[in-house]
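Just dropping this structure here.
Complex shown without one protein chain; remaining protein chains in place.
After this line comes subunit A, so read on.
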Amino acid sequence: MIRGKPDEDEYWNSSKFKAFTFDDEDDDFTRLKESKRAVNSIRSLVEEEDEEDDVEKVSWSGEPVGSISWSVKETASSIRSTGEVRDQSFPKINTAPSLPKNSSGYSLSSLFKAFGETSIRNYAPELRKPKSEYKVRYVYSLEKFRSLQDKLLLLDEAVNAHDGNVITAVLIYLKKSLSKENLFRELITREIALRHYIHFLKEIEEQKLLLMQYRDHLNIRDENKRRDFLKSCLSLPFSPDDATHVQDHYTLLERQIIIEANDKQVESSGQADIFKKYPRKASILNMPIITTLYYSCFYHYGESDGTYSSPANIRKTFRISDKQFLLTCLGARAKLKAWFDVDALFTTKNWLGYTKKRSPIGFHRIVDILQKNNAPVQVLQEYVNLVEDAEQKISLAQKYKCHDVIINTYRDLKDRQQLIVYRGKVERGSSEYRKIEEILSNSVR
């Protein structure tokens, strides 16, 4: 909740749910497809360029600088210090998790110093010396740690030093000098080391953990190969929930391939009006389930649920909730201005044959979506009327200029004052104006 002075509302008040991706005036659905295609085409463009063209040069804009020697002198003098040296030692604190201290015969501390020496030397220009003088750092050999016990001591000591660089360095040595089985057996009980090891393997792209194996599908461009790869992932030991999702992923791509092949053919043959009227701007391959459903509601509405491309089939296969189905379907049909379909979405008949409009989501949201799709006032007001909350109904009606709804509501509320106010807002002599006049004069009697 924003709590502030009243006029703050001027800043924050906003229309409802304008961010709906595929309902935007500019047609975000189309844009999504377009940008996907654009990205793909850029990729191939960049690669071509790369062979013949110059690599892009880094360019800077900057003002000239003072001479370097001046700056070096300045730096040196400001770092140089005066006065006596104070005792400034700080206490060591326990950095858990601590491991039992060992008594290795090797001077481990010197080893770690060798790995990680970075000192103020780097900053004090007067202390600059050729790096070779302290190049010892990386020459230090780990070869003498040969027994398993020594290796593990080395590892534990590295972990105790809290320097990931050192831990990884030791792990690289252990990887080279220990069998996989032995190394993993020891790492299981050493969580910090294990996580460094896994991260290292991930970076050098050597070992694939469960989800990382699944992730590999992203590197496969060919949709058929990608689908086959996803199929092979089905046998991986995922958790039951995740297994369902991976199965869905496979099924989805399998169907997208079929739909894509079919629609491409139909579109190019010019058989179906819908493709002529609204040419596809990108392929449906690798789109999310909901985008696929939208596509299906757009191009394959009314197909029998036996076909892979029908909304009903997609809904059933991927266990799409009523609410989700309605939202997506509504978006697609409204985009096509198929108001009859929109109407049918909400109409339910009871056993006596009476029809009633129902929705799993509030009608104010429905109005929103319709409005975004430029629904005419006649359509809009029908749904504004279904909004239960009177206040919300009025405010929506005012926002979208559904005069009838407003006038009728005030009439039903017997709010003469508001009707008079509203009369002042509508055009003099218009049908709304006359309607208000009529009501006002009737109620006088």
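In this text, contacts are C-beta pairs under 8 Å (C-beta built on N, C-alpha and C of every residue); 3 or more make two chains touch, one makes a residue touch a chain; residues count from 1.
Note that in this section contacts and distances are computed from a predicted model.
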{"item": "Per UniProt, the name of the complex member that is left out, chosen from \"Ubiquinone biosynthesis protein\", \"Caffeoyl-CoA O-methyltransferase\", \"VPS33B late endosome and lysosome associated\" or \"UDP-arabinopyranose mutase\"", "value": "\"VPS33B late endosome and lysosome associated\""}
{"item": "Sole contact to the chain not displayed, among A:Leu252, A:Cys297 or A:Val405", "value": "A:Leu252"}
{"item": "Residue touching the undisplayed chain, where the options are A:Lys231, A:Lys264, A:Arg280 or A:Arg365", "value": "A:Arg365"}
{"item": "Among A:Ser89, A:Ser147 or A:Asn350, residue touching the chain not depicted", "value": "A:Ser89"}
{"item": "Absent-chain contact - pick from A:Asn182, A:Ser321, A:Asn374 or A:Ser431", "value": "A:Ser321"}
{"item": "Options A:Leu152, A:Leu187, A:Ile259 or A:Ile289, residue touching the unrepresented chain", "value": "A:Ile289"}
{"item": "Residues from subunit A at the interface with the omitted partner, ascending", "value": "1-5, 8, 11-22, 50, 54-65, 68, 71-72, 74-75, 78-79, 81-93, 95-96, 113, 115-120, 122-123, 125, 128, 131, 138, 162-169, 172, 191-192, 195-196, 198-200, 202-204, 211, 214-215, 217-219, 241-242, 245-246, 248-249, 252, 288-291, 318-321, 323-324, 327-328, 361, 365"}
